[in-house]
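Reading through the structure tokens given below for one structure.
Just one protein chain is left out here, and the rest sit where they should.
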Amino acid sequence: MLKLADARRIIAAAEKKAIEIGQPMNIAVVDEGANLLSHIRMDNAWIGSIDVSINKAFTSRAFNISTKELAENSQPGDQFYGIHASNQDRVMIFAGGIPLKNKHGVVIGAIGVSGGAGHQDHAVAEAGASAYTS
Amino acid sequence: MLKLADARRIIAAAEKKAIEIGQPMNIAVVDEGANLLSHIRMDNAWIGSIDVSINKAFTSRAFNISTKELAENSQPGDQFYGIHASNQDRVMIFAGGIPLKNKHGVVIGAIGVSGGAGHQDHAVAEAGASAYTS
Amino acid sequence: MLKLADARRIIAAAEKKAIEIGQPMNIAVVDEGANLLSHIRMDNAWIGSIDVSINKAFTSRAFNISTKELAENSQPGDQFYGIHASNQDRVMIFAGGIPLKNKHGVVIGAIGVSGGAGHQDHAVAEAGASAYTS
Partner (left out) sequence: MLKLADARRIIAAAEKKAIEIGQPMNIAVVDEGANLLSHIRMDNAWIGSIDVSINKAFTSRAFNISTKELAENSQPGDQFYGIHASNQDRVMIFAGGIPLKNKHGVVIGAIGVSGGAGHQDHAVAEAGASAYTS
């Protein structure tokens, strides 16, 4: 079970990466039930990304997939196009959400990052996720 | 009129198929009024698919069409593009919802399945639907 | 962790009680994350109780309390009055929701029942909950 101490370690690693690349971010971690454990908004990060970061984390746990991968299947004409209208509009279909897995490969939560370009959000989320799985 | 006993038989048939193909699913059945009769989430099925399965069933009864067919008419440029924003975001436009018909061909409910690839969801929904119409 | 087989056993026990008292019910079970595991609507049970049963289960897990007890603290002038406006209106403050506890007394889910008078809903929920803890 993911604990607050884990969430803080994950967020700290993500925050470090965000500072490195010079892009202020919103960073959120949810637990196994897709419920919020912790969130931070770095100074000067977008207000609109509060909700996006939390919902990217929700999405990655809700479907056990990174939002970057989900995005590829959710474009017009693809098999999951329209999924963004489900779950009370909490499904985010662009990069920045990554599932957190335990050593058995079981998803036990997720991280969601929002505040920059898609590849930046994803990179910061990856930095956070590595802090847990390592 | 669809009864709870019918819904259970339909769900059991769908569940059997899901086990066969090795993909845990959320399975929902709605009645003539498009209102939920029963839902199950199989162990390890996605949390995000609870809502999706229920809403695929809603959609198939609401418009008397499979969500696979509706998807074809709801892409950008097509005649129903944008329909996923109606009905409080309960309209799902990707495969997995199928209307249930009585022996006179009248739609009396629907099944909705979510948890795998589109073709898997549709196949499991078909297995469930056959249990009723047969 | 609560499994679908547990949810079915809990629902079966609740359904048996509902039949005994002659009141058709909606019965829902959620897991540790307050996410729906299974739902049934008995024949002739109220349509409006679909949502209520699911949300009573949500509430009992969200706050680790029966909705009957929560009701007592949520009346005008009491310490939690107004809590029903939180959590996207999913907080139900009348009888019928009961937490499910494991043998260590830890809440690992909840049952929600709706379809009759408050004391009937609560009695049916208790019957369901006993099937798990026994």
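Here are some notes:
Letters A, B and C name the chains as they come in the text, with residue numbers starting at 1 for each one.
Throughout what follows, a contact is a pair of C-beta atoms (placed from the backbone, for glycine too) under 8 Å apart; a residue touches a chain by one contact, two chains touch by 3 or more.
Treat the numbers as computed from the prediction; the structure is a model and nothing was measured.
Among the displayed chains, contact with the absent chain in the complete complex occurs for A, C.
Among C:F63, C:F94 or C:Y132, the one in contact with the hidden chain is C:F63.
Touch with the chain that is not drawn comes from one residue among C:N44, C:S86 or C:T133, which is C:S86.
Touch with the hidden chain on the side of chain A covers residues 3-4, 7-8, 33, 35-43, 47, 50.
Interface residues of chain C facing the missing partner chain: 33-34, 58-59, 61-64, 76-77, 79-83, 85-89, 91.
Throughout what follows, only the chains that are shown with their structure count from here on.
When chain pairs are compared by contacting C-beta pairs, A-B ranks highest.
Between the CA-based centres of chain B and chain C the separation comes to 25 Å, rounded to the whole angstrom.
Chain centres here are Cα means. That of chain A falls 31 Å from that of chain C. One inter-chain figure worth recording: chain A and chain B are separated by 29 Å, centre to centre, where each centre is the mean of the chain's CA atoms. Residue positions 33-34, 88 of chain A each touch two or more of the other chains.
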